[in-house]
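Structure in structure tokens, see below.
Every protein chain of the complex appears in place save one, which is left out.
And now, subunit A:
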């Protein structure tokens, strides 16, 4: 069943039908979380680094206008063309136009969650442009016509047998082959040919430096570099929040990013682009797509501090047991659940509820975003704006009426205890979501109030 058409809770039910697979998914992500913990434990200054990163990002949010203007000026001086896009549609049109101007019909792309957010691949494909994702995980899910399920590990929901089958179909590898070394080699050969033949390459941006007008792209595979350095046109797409003031601040962020993401001390390549190579064109597309609106929400603007490490996903008990696709959003997990309602409140009203509010996400966040507080606050906003599910709205209203009146409350308690005792079937049935995974409680013989009145007399 296509999980993307369901709300989170129902998609999670689908995901949980295969229990061994859910356990495997859970353990795989927890393994990544433990790698992160080991890396973090090696730095005594970890908490100070997080604080520094948080404060730098707080400054960025408060000085966004000037930093972007400074970045643009310096980037232009460096020979980079700067484009601005209000929304996904404008972003897609700008990129399409650049591809057409280059006389190309094919493009190679390294990982960019922004292009996922803007549905760039769909748009370009509809306009006759072939896009090949070059990150191995992204290539795998692209072949399967699925979106990434994780921002750092796009194919984390798939087993090596799944990948083997996909590669057998698309790359002609041996049927039944599951050796990751063999499968990766097949992808390497296939994508090398792609890198060598594409005139246009698109990359994401991890950090854009206002002071120098350049940007940094981090990968382990080297795919962003292979694409960009061999293409005539390099397009880099960035949400405007990727800006940092100065190059020396990269010391903080590059120490935090890979350790938080995968437990590596740094990614294999941290590439700093400042000028196009001779004969090359370099473009940056700076995208708003709702970010300036989020910047204006005091309770939620901190979500824009995110550096996309995915530590919050790997640690989240709900993400690990429901899978990235159940979030039906380019960015899944806790951070996705506080970003998505800003993009479309109605469509993503379920996501802030996909959390136990345990707070683990906030504890691992390298830039100290108060993720679980924001999840809680989004719930308030969504209910007030009328995006709560009807069943919940009605039952909450009924509960408020009961709780407001001592007489009604006492009566409801009595009825409840009676029902649980004499007609348990009225609550112990599949229409009661509380009963689905739980035993109903043993009803007490009397309420505390009754007990108190009786014992006080005695």
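The criterion applied here is as follows: a contact is a pair of C-beta atoms (placed from the backbone, for glycine too) under 8 Å apart; a residue touches a chain by one contact, two chains touch by 3 or more; residues count from 1.
Note that contacts and distances are computed from a predicted model.
One chain of the assembly is not displayed; among "Sugar ABC transporter permease", "Urease accessory protein UreD", "Pyruvate dehydrogenase E1 component subunit alpha" or "LUD domain-containing protein", its UniProt protein name is "LUD domain-containing protein".
Across the entire complex, the residue among A:16, A:81 or A:264 in touch with the chain not shown is A:264. For the chain missing from the display, the contacting residue among A:295, A:335 or A:364 is A:295, taking the whole complex into account.
Touch with the chain omitted from the figure is made, among A:16, A:63, A:100 or A:447, by A:63. Note on the undisplayed chain: of the listed residues A:251, A:317 or A:444, the one touching it is A:251.
Set against the missing chain, the residues A:6, A:40, A:129 or A:155 yield one that touches it, A:155. Mapped onto subunit A, the footprint of the missing chain covers residues 28, 31-32, 45, 48-49, 51-52, 55-56, 58-59, 61-65, 68-69, 78, 84-86, 90, 134-137, 140, 153-156, 158-160, 163, 180-181, 183-185, 188, 191-192, 195-196, 209, 212-214, 220-223, 225-226, 228-230, 240, 245, 247-252, 254-255, 262, 264-277, 286, 288, 292-293, 295-296, 298, 301.
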